[in-house]
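With one protein chain removed, the remaining protein chains of the complex are shown where they sit.
After this line comes chain A, so read on.
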Amino acid sequence: MTQSPPPLQSSACGRLEAAWEVLRQIPDPEVPVLSLWDLGIVRDLRETAGGLEVVLTPTYSGCPATELIQDDVRNALARFGTVEVILQRAPAWSSDWISEVGREKLRAYGIAPPGRVVSAEGQPMRLVHRNAMTQLACPRCGSMQTERLSAFGSTACKALYRCLACREPFEYFKPI
């Protein structure tokens, strides 16, 4: 069972609301169909004396988009004053934090959304035999006749599959 994301503290006051509105629209640089909000990496937005403080949780340890995301957030919120971006590692981001809207957007974009994370704690290591892998629905035609082509994909967060029915390759957002 994964941890749920900590509750977000939102405030009704106008300036902060306006900043939230902007923050919710910033797209993820690698999967631009998703906003940072849909991806579930925005933890908090607070007012400071000179501007704003944004708390983000990185997805993967080595995700090369992390710096770009920080820049995007700073630029998008620049009109609210100085923007400080804080990276908060704990609790660790989980693909379970991707919103339902985000999952639908992924599917519509041709990326199979992640399945729910099953805790690996205490489970024995299991070899991934080719015929016993997760069965995924093709995000284009819905067929379950799909197979994995590559455990790693174009970004750290995805694997590559193909559909045997419509013959289209597609990406799978890995559950983590």
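For this structure, a couple of remarks:
We take it that contacts are C-beta pairs under 8 Å (C-beta built on N, C-alpha and C of every residue); 3 or more make two chains touch, one makes a residue touch a chain; residues count from 1.
FYI, contacts and distances are computed from a predicted model.
This figure omits one chain of the complex; the name its UniProt record holds, of "Glycolate oxidase", "Multicomponent Na+:H+ antiporter subunit B", "Selenium metabolism protein YedF" or "Phenylacetate-CoA oxygenase subunit PaaC", is "Phenylacetate-CoA oxygenase subunit PaaC". If you put the hidden chain back, the residue from A:92, A:144 or A:164 that touches it is A:92.
Residues of chain A in touch with the missing chain: 58, 60-64, 88-93, 120-121, 125-128, 149-154, 156, 160, 174, 176.
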